[in-house]
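There's a structure below that I have some questions on.
Excluded from the complex is one protein chain; the other protein chains are retained at their positions.
The letters A, B and C name the chains in turn, as written, and every chain counts its residues from 1.
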Amino acid sequence: MNAIDRLAELFKNFPGIGPRQAKRFVYYLLSRDGNYSDELIKAIQNLKQEIAQCNECQRHFPSTNSGQALCSICSDDTRDSSMLMVVPRDIDLEAVEKSGSYKGYYFVLGGVVPILEKEPEKRIRIKELESRIKKNKNIKEIILAMNANQDGEHTAEFIKQKYQGLPLIFSALGRGLSTGIELEYADPETLKNAFLHRTK
Amino acid sequence: MNAIDRLAELFKNFPGIGPRQAKRFVYYLLSRDGNYSDELIKAIQNLKQEIAQCNECQRHFPSTNSGQALCSICSDDTRDSSMLMVVPRDIDLEAVEKSGSYKGYYFVLGGVVPILEKEPEKRIRIKELESRIKKNKNIKEIILAMNANQDGEHTAEFIKQKYQGLPLIFSALGRGLSTGIELEYADPETLKNAFLHRTK
Amino acid sequence: MNAIDRLAELFKNFPGIGPRQAKRFVYYLLSRDGNYSDELIKAIQNLKQEIAQCNECQRHFPSTNSGQALCSICSDDTRDSSMLMVVPRDIDLEAVEKSGSYKGYYFVLGGVVPILEKEPEKRIRIKELESRIKKNKNIKEIILAMNANQDGEHTAEFIKQKYQGLPLIFSALGRGLSTGIELEYADPETLKNAFLHRTK
Partner (left out) sequence: MNAIDRLAELFKNFPGIGPRQAKRFVYYLLSRDGNYSDELIKAIQNLKQEIAQCNECQRHFPSTNSGQALCSICSDDTRDSSMLMVVPRDIDLEAVEKSGSYKGYYFVLGGVVPILEKEPEKRIRIKELESRIKKNKNIKEIILAMNANQDGEHTAEFIKQKYQGLPLIFSALGRGLSTGIELEYADPETLKNAFLHRTK
């Protein structure tokens, strides 16, 4: 395999990228001068060096010194320690944080548990979640912030059953009309929730 | 204009139909035998004869006798007369009714009021809504069940301002995650509402 | 079934129309006044009365007097009687005629023969094609103008084998780059033909 095909092979692993687009990426790199490739290589190297994984919430964050173990959110004492929001991935945490509505702490599961998965423990950071919960005695509510689909619901169910003995409230994000949705195209479940959680 | 083009011209008025599909409809009719066209003509004639518009909610309904003025929902005494849900169109009423969650009465506006519309009264049945509200002294809550977009919000705002003097509670369908939505693709407004209306 | 559902059921047969859009068509008719429905009914009635099927090419055409049996193309003596173009449907004939490049006669098959079809004779007007060919002794070339897909190729193959004894040239529409196609996305077959049929 030559250098073009070898790099295309690696790009094909990127989320949402097929063989054709992978090839286009390679030709794009070839069309740019050496500086761009150098910059890209340096940025990939820096990623692993400058980005640490937070000991508490498990998300990736820019770490100014190599010994740092807590991200900016987990090391912020002013947040509400009675709430822990569990999200599937880093990018979901970012989306919620950007909405500006939540002021508690987070935990990034690292994935979801698909239905019929035999070894759910290998798909999500269930042990890390356990230590995170045990460590903080203030937590009263665990918000299971999952995608509104089957895998999301299954993951929430799995976590709830795991911790059912603990004196914790488990909540889920409210269902209803997402921005842009028209009544005509909304499913019965969404309409039911939209009615039940109507705002006055 | 020949008979093919004339009929295509009429089909072009159908919602979502362009000139090419209109033409395909005509050729489809030509490909079927005379019975199908006869059935279609009869069904269109019956529509106007058998379908009445309800005096109360303004929706279209199959009327068994020509003098009938109330649809099956409006003539059902067991429903909750303290609630009136205002929806844009017949099809929206159908969607909510199918969800099985709502047991009050309805009112079909017949459209929405787009932003910057100078004559909102011509777009929606505002007078009919007024008489509907005045007629029933039991109504305590008006649920403005609009599409989760700009026009929907504007229509709700217009109705609320119109009746602000009346001793009525105005509510809106709950915003949140619609079925199928992933956190990553949800807008800040939706995420904010999903968090605020989280379920325990 | 009420008049709304009955009409929606008929609209669902229209090409490309699902249950939801069929329902929207019905509500659209209800939202228009009686004149529109009357016009629509009249246009459907006129279709069968004013549109005849051509005895020669089998296409539908506006017939000014009820006894007329030939369409404007088939009754045009100035066209080139040495060529007969066989197309799947009326709408394909229209597309070719609009391109202004062909001056021979046509024959509308009324469909295609899918691969593995056991009774091809029921899918296309093979007998009518036979009489059309036998009737005109001038025909030298049959242009099998099929869609550039499997069913199209199979239909062409079927017709060719059927008439292989006859002293006729069978041709097919040229393959190559359609307007808008980029080399990168063209399949090998298309590129091969585009090269072989390059223009100087």
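Here is the rule we go by: a residue touches a chain if its C-beta (ideal position, glycine included) is under 8 Å from a C-beta of that chain, and two chains touch if they have at least 3 such contacts.
Just so you know, these numbers come straight off a predicted model, no measurement behind them.
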Worksheet entry | Among C:D77, C:E119 or C:E184, residue touching the chain not depicted | C:E184
Worksheet, complete the sentence: Missing-chain contact, candidates C:A69, C:A95, C:I115 or C:L166, resolves to C:A95
Worksheet, complete the sentence: Which of C:N2, C:Q45 or C:S171 touches the missing chain? It is C:S171
Worksheet item: For chain A, which residues touch the unseen chain?
Response: 2-4, 6-7, 10, 13-16, 21, 23-31, 34, 36-37, 39-41, 43-51, 60, 62, 89-91, 110
Discussion item. For chain C, which positions touch the chain that isn't shown here?
Written reply: 87-89, 91-92, 95-96, 98-102, 141, 143, 145-149, 169-184, 186-200
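FYI, only the chains that are shown with their structure count from here on.
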Worksheet item: How many angstrom lie between the CA centroids of chain B and chain C, rounded to a whole number?
Response: 39
Discussion item. From the mean C-alpha coordinate of chain A to that of chain B, what's the distance rounded to whole Å?
Written reply: 38
Fill in: Contacts with 2+ other chains: residues of chain B
89, 91
